[in-house]
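Have a look at the structure below, then the notes.
With one protein chain held back, the other chains of the complex are shown just where they sit.
A and B label the chains in the order they appear, each numbered from 1.
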Amino acid sequence: MTKTPLQFRHNGRDVAVFVDGGVNLLVALRELIGDMTPKFGCGQGGCGACSVLIDGELHLSCLTLAEAVNGRAVETLDGLKDGPNLHPLQRAFMEQFAAQCGYCTPGMLMAAKSLLDRNPSPSRAEVIEAISGNICRCTGYEPIINAVLAAASSGRARA
Amino acid sequence: MAKHRGRGIASINYPIGMNLGGDPSQALVHSNPSGKFTVSLSSIDLGQGMKSVTRQICAETLGVPVEDVYVDTADSDTGPHCMGSFASRGTHRVGNAVMAAAKEARGVMMEAAAEELEVNAADLETDGRGNIHVKGAPHRSISTKDVAIAAQFKQGKTISGRGIFLVPLSEVNPETGEMSPATCYAHACLVAEVEVDDETGEVAMVRMDSAYELGRALNPRLVEQQLVGGAWMGISHALFETPEPYYPDPTHGPRDFVEYLMPGPGDTCPHDIAVLERPAADGPFGAKGPGEMCANPVLPAVANAIFNAVGVRMDELPITPEKVLRAIKAQGGARPQARR
Partner (left out) sequence: MLELRKDIFADERDDNLKEIGKGTQRQDMLGHVTGTSTYFDDHKLQGMLHLKVLRSPHAHARLRRIDTMEAERSPGVRRIIRGADVPRNLNTLLSLINFGKDDEPSLAVDKVRYKGEPIVAIVADSPREAYEAMAKVRVDYEPLPAVFDVEEALKPGALVVNETYPKNTFIYHDVYDHQKLRFGDVERGFAEADHVLEQRYQMSPIEHAPTETNGSIAAPDTNGRYVVYTSTQALFFSLDTCAKILDVPSNTFHFIGGTVGGGFGGKVDTLTEPLAILGAMLTGRPVRYQLGREEEMQFGSPRGAERIYIKDGVMRDGRIVARKIRAYFDSGAYTRLSSYAVVKCVAHLPGPYTIPNVHGDVYCVFTNRTPATAMRGFGVTAMDFALECQMDKLAHLVGIDPMEFRILNAYRDGDMKAHRREAKNTALIECAQVAAEKAKWPLREEVKRMSSRKDGGGSRAAISPTPIEPAPQRAAVSQQRTTYDRAPPAPIHEPPPPAPPPPPRPQSPSHGATRFSSVFGTRRR
């Protein structure tokens, strides 16, 4: 199969790989870059486990052609921490016990980050709206909603 | 056309562990030379908190802080046999195996400490903060770290323990069904309030109040995770989920998360939970297991609440708007029952 060169920023670092035609960004990240934080849940855009930010915007990596991110910046959960320091969302997820099996957590955190980046003080309804494309089968969503709200209010407290 | 509210209840019990027993689990516990402990299991953590709850059980039994214990799960070369993570058996069966292993390891640790302190092991106690001291004389103390060093490099002792827990297998009488299915049972009662739209047939959850009896809440935060998440799954089973919407007709089945319906984060409701603890005689610190039973009372409580709201009995799951609407129509309209 013909391979296409692909170069993009991955969590602040430049990376370059060759991809097969038709390969999606999720496969490129996991199998070529080695970033295992985005998860395969359905491959159909139905669960949000593979959510990443592309140029700051929330996208489903399983529905994004790898070639489409050429020259752009991709952020995954692997880049959420600031060095050894957890992001406020990660701390809030821990404090609220907002993960059980943990498989949806990477996508949830990216969806939540996307929300707080554009709206630092969301209402409960806005949080629900922001994570409604992400499926969690364990928690009943309540702790996740509470964690995002708690992270938002801790962000406001620092500001 | 209107929205009607109603309340329904259900009370249930649930057996702990594989039916009829015969489902052993083993655990190994050992200390490194710094007095830090590893629990080796082949048991699975699929989100329920196996690693965390066995860690607390081990720390409590050894008498050391929880930070001094890590649990390694699910490697068939290093973890001894476990039947698996199902049948609400993890906390009860694996917890007991870990407790037994930790007791054996504690025995060696106390003997080693006794040798260092030149006292009888029976006169020693742990403080839960990483020290072992003579009962009534806290100044005659040694850290678990120093005990582990002495055991390893001076006394030639392994601070380790093996544990197994097995509920012996029960027979089943073919004629009467006489059997010993389980050694203990968890209990629950749940009140659900719903709002039924008699124009669309949609059922919205308003709130839930519940009481769950679990023997012992080993970690209340983990219990809360199970009960909140399990109740969500109960709502989902009651009102949304089916791979065969016209069962037994196998057609029209959903194929993916777009077509398979489950409640989203906006479909939940407030849930006020009480946890009761009546210790089971053979549970680790009395614990039973909350994992499976937490969803069960929600299904009938929702169905009963719908009857209370609009007077129709929904005896087939899931209770879709289509079914509700057909039932209301067949009845000639909503017939709200006495508010309660």
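Assume contacts are C-beta pairs under 8 Å (C-beta built on N, C-alpha and C of every residue); 3 or more make two chains touch, one makes a residue touch a chain.
Fair warning: this is a prediction, and the values are worked out from it, not measured in the lab.
Chemist: The complex has one chain that is not drawn here; which of the drawn chains does it touch?
Modeler: A, B
Chemist: Which residue from B:46, B:121, B:164 or B:204 sits in contact with the chain not drawn here?
Modeler: Once the missing chain is taken into account, the touching residue is B:46.
Chemist: Taking the full complex into account, find the residue in B:115, B:195 or B:241 that is in contact with the omitted chain.
Modeler: The single option touching the absent chain is B:241.
Chemist: Looking beyond the chains shown, say which of B:12, B:97 or B:235 touches the absent one.
Modeler: Of these options, the touching residue for the absent chain is B:12.
Chemist: I need the residue numbers on chain A that touch the omitted chain, in ascending order.
Modeler: 20, 22, 30-31, 34, 36-37, 39-44, 46-47, 49, 76-78, 80-81, 86, 90, 93-94, 97, 99-106, 109, 135-138
Here, only the chains that are shown with their structure count from here on.
Chemist: Can you work out the whole-Å distance between the CA centroids of chain A and chain B?
Modeler: The separation of the two C-alpha centroids amounts to 30 Å.
Chemist: Mind pulling up the chain A residues that touch chain B in the complex?
Modeler: 41-42, 44-47, 97, 100-103, 125, 127-129, 131-132, 135, 137-145
Chemist: Residue numbers of chain B touching chain A in their complex, please.
Modeler: Residues in contact with chain A: 46-49, 221-222, 224-225, 228-233, 256-258, 262, 264-266, 268, 271.
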